[in-house]
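Complex shown without one protein chain; remaining protein chains in place.
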Amino acid sequence: MTRVDRVTRSALVIRWPQRLALPAVSLRVDVRVVVVCAIIVVATLAVFLLALSVGDYAIPLKDVLATLVSGGTPRSQLVVGEWRLPRALLGVVLGVALGMSGAVFQSLTRNPLGSPDIIGFSTGAYTGGLVVILVFGGGYLQTAIGAVVGGLLTAVLVYALAYHRGIQGFRLIIVGIGVSATLASINSWLVTRANLDDAMQAAVWGSGSLSGLGYEQLWPVLALLLVACPILLAHAPALRQLELGDDTAQALGVGAERIRLSALLWGIVLVAIATAAAGPIAFIALVAPQVARRLTGSASVALLPSALTGGFLLLASDLVAQRAFAPTQLPVGVMTVSIGGVYFVWLLLREGRRK
Amino acid sequence: MIRHTPLRPRLVAPLVATFLLVGLTACATDTEAGTAATAGDTTSTDTRSIDTAYGEVEVPAEAQRVVAVSYDTPWQLAAVGVTPVAMQDYSAYAESFTAEQQELIAETDTVGAFFDLNVEAVLAAEPDLIVGDVLEIDEATFEKLSKIAPTVIFEGDYRGDWRNIGGSIANAVGASGEFESTRDSYDAELSRLQDTYTDVLARPWAAIGDGDVEGGFSVLYPGGSVGALFFDDLGATLAPGIPEQEAGDKGWMYISPELTTTVLSGAEIIVTGADPAGALSDSLAGTVTTPLFSALPAAVSDNVYGVWSSVTDYGTALQWLETVETTVLIPASAS
Partner (left out) sequence: MSAPVRDVPVPAHVMRSTGTRTVALIFAFFLLVAALIGSLAVGARYIPPAEVVNALVDALRGRGGGEVQEIVVGLRLPRAFVGAFVGAALGVAGALIQALTRNPLADPGILGVNAGAGFLVTIGIGWFGVSDIQGYVWFAFLGAAAATLLVFVIGAAGPSGATPVRLTLVGVALGALLSGVSSMISLLNPTVFEGMRFWGAGTLTSRDEHVLYAVLPFVVLGLVLAATVAAPLNAIALGEDLASALGARVLRTRIIVIIAVTLLAGAATAAAGPIGFVGLMVPHVVRWFVGPDQRWILAYTAVCAPILLLAADVLGRVVVPPQEMQVGIVTAFIGAPVLVLLARRRKITGL
């Protein structure tokens, strides 16, 4: 019989007894983390339903629910089922991928700045996409491939340049900033040589946009997410120990380098698939883990809350980006930077005041 | 060690803020819910089959509500007498359009911006025909739009090929006759100008546009969207001293201000871009007043002219010919 014990004021231990040759599992769960995750999920759901019912073609909420459940009119099926539903789902799914990826990177580099945006992946993806758009005039698929190739090459370059008897977090970030800046200047150069129209198209893509995305983009992302998340969540306890420092981790018997490499690999896969689907969306990977950490009050980076926070942030940002200046739509990436930045600054301010 | 920082203030404020923000922007919608009319009902059952870039499409013989989803399309429709009920948002660039175009811009609903089509707004416009070109509408978007109304997307020989695309669009809305007659007028007028002003056109010309730095400029080449008008259609002679075009034929190239004299001193006539009122852009206005530019032979002999050259169809092309004659050819033959 499953037993839930309250061992302290803030932690629960769930014991799942041995049954049918499955090993017994004992999970220690922090009440506060559970509460925070639940609240974020509820908030996400609310925003999700809102996203399904607003738009240039307004559909009342009850019609939305009717469509989801039993089909509705052909028109609402088109608008809700084919256009808004996949986009909202993608918003959540990509946000989850980015949030989790950011958490992994920040844990590995033991530095709040260690996110894929900062260490050059996003800028490299932007360069790859720009080259495809401005030099080869490619379409969606080619741009996606260009973005992933650019990002991966940059990640490899940064890793190789930062490697000196192992990876030290601070050095990785500095090298990433350096490579990022070189690529950013290449991007500036490419953009100034293009037509104004091309440049604006590239700018829209480069900010990360969910506009026009549908089920064809959703399924691959979802599939990869369903593989990567359990793996990373399983790594979570080990990652927390690694954050204490390599020596402590080694002493505790965790195969440090192997786990680190696996987590890094899956982290890159998550951010690569997100960039391939929607272009480089900035700042979710950086901000979501920080916000989640402060909300759950945990001392180290928490994977699941980060992922859920990322999902909520991206979904909300996309909704605001679509509606704030309707019918002109802004790319979601512009919104994530602004909103995420505001909240980040606010948090830093609050942290300051509590001296 | 887990710090017992209070959870509630950290969550409440941002959550409230988020919901306020989201709620406010959501309530900014002011379109009503879709009416009962569905796109599938056509009042007339007459249809024609049109060959488009994405295959054959059945279009209504007489479309009543046409929506333009690409950048040049509204003008190509207007040139053959069809007023679109919705088009892209040009309000940010309004000054670069003629007075008639600005009227159309002001009174028409919008469906998003360049490369940023808002499909829901297209649906809300209740079209019975959707028109565009391949530059902005790829196959996936075409499929989406087809579910709203018959969608015809056309392709030219090169990007921005208004001659071919304009012709295909005219055919799709059943106005081929009008298209051809405008085209014939254009060709006739072009021949007249070439015969009347042979001398002027034989002198060395240069066409310049905005540069990337203050005091700089770009040279426009034959084959480019503006260069084709001056050098290929009209037949002006390209001045010596203009550097070879680099690979890729964009049709233009930036020049450093230091090379102003080297590149442009061979030109007796210089034409620059301008808005419909004849005013130069801020960047070009600065460039033509720099000491190096003012010392050019063309500037000294007062042969620098600003010409509005945003041609998108044969209608605006005819207007362009008129502008060129009054602004450039007549004064130049007098000097």
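Each chain carries a letter (A and B) given by its place in the written order, and its residues are counted from 1.
Throughout what follows, a residue touches a chain if its C-beta (ideal position, glycine included) is under 8 Å from a C-beta of that chain, and two chains touch if they have at least 3 such contacts.
Remember, predicted model here, so these are calculated numbers, not experimental data.
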Note = Out of A:V33, A:V64, A:L78 or A:L113, only one touches the absent chain, namely A:L113
Task = Looking beyond the chains shown, say which of B:E103, B:E143, B:D232 or B:E258 touches the absent one.
result = B:E258
Option touching the unshown chain, where A:A199, A:A238 or A:A256 are the choices = A:A199
Query = Given the contact definition stated above, which residue among A:A155, A:A282 or A:L295 touches the chain not shown here?
reply = A:A282
Inquiry  = From the list A:A11, A:L65 or A:V191, pick the residue that touches the absent chain.
reply    = A:V191
Query = On chain B, what residues meet the omitted chain?
reply = 92-93, 212-216, 243, 253-259, 261-263, 282-283, 286, 291-292, 295
Ask   = Which positions on chain A touch the chain that was left off?
value = 111-113, 118, 161-162, 164, 171, 174-175, 177-179, 181-182, 184-186, 188-189, 191-192, 196, 199-200, 203-204, 207, 282-283, 286, 325, 328, 330-331, 334-338, 340-342, 344-345, 348-349, 351-355
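Simple rule for what comes next: only the chains that are shown with their structure count from here on.
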Note = So, in whole Å, the Cα centroid of chain A is separated from that of chain B by 38
Note = As the complex stands, chain B meets chain A at residues 1-5, 7, 10-11, 14-15, 18-19, 21-23, 25-26, 28-29, 31-34, 38, 71, 89, 110-121, 123-124, 138, 140-141, 144, 147-148, 212, 250, 254
Ask   = If you look only at chain A, which of its residues touch chain B in the complex?
value = 10, 30, 32, 35-36, 39, 43, 46-47, 50, 54-60, 74-75, 78-79, 82-83, 139-140, 192-193, 195, 197, 200-201, 204, 211-212, 214, 216, 294-295, 297-299, 316, 319-320, 323-324, 326-329, 339, 343, 346, 350
